[in-house]
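With one protein chain withheld, the remaining protein chains of the complex are depicted in position.
And now, chain A:
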């Protein structure tokens, strides 16, 4: 457009130009016009790679995958921080007592006064779906890649399908019916509706079976920090347990328990949460060498009153006399008048020369208790008791006295309570799937309501995508 302007002006004063400085003006005009459109094209910034490039190379593609584990470790449901489920659902149920600031969202978990605008709720939800987006990006990137070998693709896809299923599993058990996201396309994802729990579980199983077929039995790197086939089976076993598919649960758990080449039972309770533990199936590595777990920093305190949380008196009372887990996995702190207990599974509160503990997501004890419960449901009471006693004996307790099927199942749930306390919301999920939430909590939690079995969907989410309506009951 301006090219024309310039030439018009040029014509209008050409008469004068002939006399003086014609060449000078011409040079200037040339200077004005010499610019071409590609002046405004820029190179990629130093900190970014185009998405297809990332998946042409196994190293960068792996960096995209492991970043998801780092996100899971730092944020979202599985994080050991105060906003992860270990702390939040511990407060929500009868595992933890909250002493922290009333400005923390956790107080509303503790008081069972959650509302949809609670920012910790939005944190759980948004971080989880951000992690799911990243798994879908890996799945799409690896699938379309021409630079990765079949084995490399299988490794990445196997991990991504597993992770996608894992995060959805937790969302499902916290929020109820949720959308199952399988694409990066925002046009689809921004208008999704909620999916029935049955359908979500079906999708989780599909992803896990796919993943199981792609991952190898061995860990591809040292230290059990990348999921292998047993990790996938561990989640599958849990999914089958939660959905009442007892035979399948027994099969998956047995596959892991029988893999004694990798998973060796350890009767020393102080070894269980070390990073070298032979009962660990999958754990998350800390951010840097010398760091230990977020769980340790969240739960441990050295003097009272507790800065954030302490173990709930009901939990302390739940330990049978002689339970070594109370001695090894909890610790008392006193100010001379009052005594408080904190979780002491992870014993490192701060950094050590080299890291000693990683955040464990799946461990062998759960597989025994899954199999015990599934066998009990199937009527194999002897088999159930054998698995249950394996756990009890390790904790220094005698064999269970339970006789009937129902008593054995109750004993298993009680055992899970003292075995998995402050671990990733097990207590809440166990009470919920066995329909015991009201019975267990309404007496000890004054704010408890039946509708508290589901967390509210974040208010912002319903506002931006009305297809997610209705809100969960009670909110």
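One rule holds for everything that comes next: a residue touches a chain if its C-beta (ideal position, glycine included) is under 8 Å from a C-beta of that chain, and two chains touch if they have at least 3 such contacts; residues count from 1.
Here, contacts and distances are computed from a predicted model.
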{"item": "Protein name (UniProt record) of the chain left out of view, among \"Putative circularly permuted ATP-grasp superfamily protein\", \"Acyl carrier protein\", \"Beta-ketoacyl synthase chain length factor\" or \"TonB-linked outer membrane protein, SusC/RagA family\"", "value": "\"TonB-linked outer membrane protein, SusC/RagA family\""}
{"item": "Contact with the hidden chain (one of A:190, A:247 or A:436)", "value": "A:190"}
{"item": "Selected residue (touches chain absent from view) among A:237, A:311 or A:468", "value": "A:468"}
{"item": "Missing-partner contacts on chain A, residue numbers", "value": "1-3, 5-6, 9, 13, 16, 20-21, 24-25, 28-29, 31-33, 35, 37, 39-52, 54, 60, 62-64, 66-71, 73-74, 99, 101-103, 107-108, 111-113, 115-117, 122, 125-126, 129-130, 132-134, 136-137, 179, 181, 184, 186, 189-192, 221, 225-226, 285, 287-288, 290-291, 301-307, 335, 338, 349-351, 446-447, 449, 458-466, 468-469, 471"}
